[in-house]
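What follows is a set of notes on a single structure, which appears directly below.
Excluded from the complex is one protein chain; the other protein chains are retained at their positions.
Order of writing sets the labels: A and B. Residues in every chain begin at 1.
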Amino acid sequence: MLVFILRRLAQSAVVVVAMSVLVFAGIFAIGNPIDVLISPEADEFERAAAIARLGLDKPMHEQFLRFVDSALGGDLGTSFVHGVPALGLVLQRFPATLELALCAMLVAVALGIPLGLWAGLKPDSLAGRVIMTGSILGFSLPTFWVGMMLIMAFAVTLGWLPAGGRGETASLFGVQWSFLTADGLAHLILPAVNLALFKLSLVIRLARAGTREVALQDYVKFARAKGLAPARIVGVHILKNIMIPVVTVLGLELGSVIAFSVVTESVFAWPGMGKLLIDSILQLDRPVVIAYLLVTVLLFVVINLIVDLVYSLLDPRIRLGGGRA
Amino acid sequence: MTEPLLRVDGLKTHFLTRAGTVKAVDGVDLRLDRGEILGLVGESGSGKSVTGQSILGLVDPPGRVVGGRVLFQGEDLVGAGEKRLRAIRGRRIAMIFQDPMMTLNPVLSIGTQMVEAVRAHEAVSRAEAWERSRRALARVGIASPDERLASYPHQFSGGMRQRVAIAIALLHSPDLIIADEPTTALDVTIQAQILFEVQKLCHETGTALIWVTHDLAVVSALADRVAVMYAGRVVETGTVAEIIGAPRHPYTRGLLESVPSRNRRGVPLRSIPGMTPSVLDLPEGCAFRPRCDRPTAACTTMPELAGERDDRAWRCWNPVAAEVRGDAA
Partner (left out) sequence: MSSAVAKAPPVETPFLRLARDFARSRTALAGLAVLVLIVLAALLARWVVPQDPYDLAQLDILDGMMAPGSLGGSGWTYWLGTDDQGRDMLSAIVFGLRTSLLVGVVATLIALAVGVAVGLLAAYAGDRVDGLVMRLVDIQLSFPAILIALILLALLGKGVDKVIVALAAVQWAYYARTIRGSALVERRKEYIEAAQCLALPHRRIMMRHLLPNCLPPLIVVATVQVAHAIALEATLSFLGVGVPVTQPSLGMLIASGYQYMLSGDYWVSLFPGLALLVTIVAINLVGDRLRDVLNPRLNH
């Protein structure tokens, strides 16, 4: 187990290093670092000063070391638009995105697993078919359009829920959260559902496929032969087996949910780091874009690592190592 | 005559598949007294497993019991509700499956799977259920049961897993155990051990046993009586001595001639020509006709299962003469 963790840590480190090299190469090879790092509005004198300050006149490898050095020190440049450190800006928006992403995951799991179980246990029933058709639709519908339709239906036409923003927030661990207030929760529902939709379809599919496969296994029949109640068979014997792939995939998808929150946050004017990214791209605020990118890379790597560990905890065959068969 | 423990009458289990109706079991008759061991023999695909599962109502869709009766202590299980069946499963009738690698849930510990089996039928505390499970494991010869209960199936060998399955089957001292080829997937030496132990345990507890197998050697060592299945029907039934010593159905004789045995040294082994027919596409009349060496015109209609006694019968128009296998002695 320890060896496993160490190996995974090493792998993660390699990915982080590789990605920072790529980001660096992206800035310095594809783009012109002067454009990227210096505000377009700067005059000749400011440019020269900035170039000297940022060491852009130094050779490439020296620049890379500088880049790594300042990145490790948490300095990823200053936002052109907001005039504050880019990293701080991104991190400050992080809780809103995290909250949204986790709520979306919660929705996806809380709805997806029961629906998928049902569709898997009764694949030919009407409900089973409806669930599957719904999940195919969920895969096909572009997130931003669904978000707009949700706003049109529930905010504009019915007026039940607010169309955008975070609403009232309350403080927990020194961070502002929406889910702690009724108003914030009302603001959270539509974006969370919107962001969940794609993953919901995925969970339904995974749970259904898993259920269909597991339900045919001898051990399920044996469990029935023991005289167990259906609730126990489905809720323990089947569920526990399908949870392994579902949790793994979902964990891996948390990163993609955070990335996709870019879209949902734009539609619902949710002030998270995704919206910040889009605003920064549109306003050519490149240090913020870079900061977002590095934060996301780190986040992904950490998520993948955690998923691997959780996965190994869930599956005794991995947790306890080799064994027979 | 007393009421048998189990009587199966004209049991029919069909699978409604896209390719047609698979009549996997099509009129099976069996009877079993208390404490008796019945060997259920037949080639692969003859419907042995489906028969065993039908008795407990465990056949999965698209399979369905479409006819016949399963009288267990006089109660018809075919018409019984799911709740009633659940009360019988594991408590009065237990089952052991063929592949020990597949019968235990890989993500639940052995302890969990045993404790839940105890508590499915008896309102006992977790601690007591654990204690019962411990004793059950010890009884089937598993050392350090406490440690074993905390383990997961993948930490066990095939033979050990099958012992666990047997321990689970014995938890409630059932009246009947249906063992579906429980040793086929195991090494020969472990097969013999398990066979011996099951026999011993059944004798000790007075449990009746249906032992499904295609191995006549196993049956002759273990069983009191034998039922031979072919293409979804019982074609011959009798005591072990009758079946081995004086088979009447050509199929049974064929089976015996394909088994190597010590007292028939020098006699060439024979195999039954032809293949097990697809149950989708059976010939009219006797299902064995295409492979039989003595068919007559009568054989185009299905013979009845009939003979000397209720429990010594065969399904053939031209049964093999009783003394043909006199060379065995």
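Here is the rule we go by: a residue touches a chain if its C-beta (ideal position, glycine included) is under 8 Å from a C-beta of that chain, and two chains touch if they have at least 3 such contacts.
What you see is a predicted model, and the numbers here were worked out from it, not measured in a lab.
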Handout entry: Shown chains touched by the chain that is not drawn here
Key = A
Handout entry: Candidate in contact with the missing chain, chosen from A:V68, A:L121, A:L141 or A:V249
Key = A:L141
Fill in the blank from the handout: Contacting the left-out chain: of A:L190, A:L293 or A:L314, that is A:L293
Fill in the blank from the handout: Filtering A:A49, A:V130 or A:V156 for touch with the omitted chain leaves A:V156
Exercise for the section: Determine and list the chain A residues touching the chain excluded from the picture. Expected result: 15, 18-19, 26, 30-31, 136-137, 139-145, 148-149, 151-152, 156-157, 163, 252, 255-256, 259-260, 262-263, 266, 277-278, 281-282, 286, 289, 293, 296-297, 300, 304
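Keep this in mind: only the chains that are shown with their structure count from here on.
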Handout entry: Distance between chain centroids, defined by C-alpha means - chain A, chain B (Å)
Key = 53
Handout entry: Parts of chain B lying in touch with chain A, wherever the complex brings them together
Key = 53, 56, 58, 60, 86-91, 94-95, 97-99, 101-109, 113, 116-117, 120-121, 152, 154-158, 165, 168
Practice task
Using the touch rule from the top, collect the residues of chain A that touch chain B in their complex.
Solution key: 216-229, 232, 236-237, 240-241, 244, 314-317, 320, 323-325
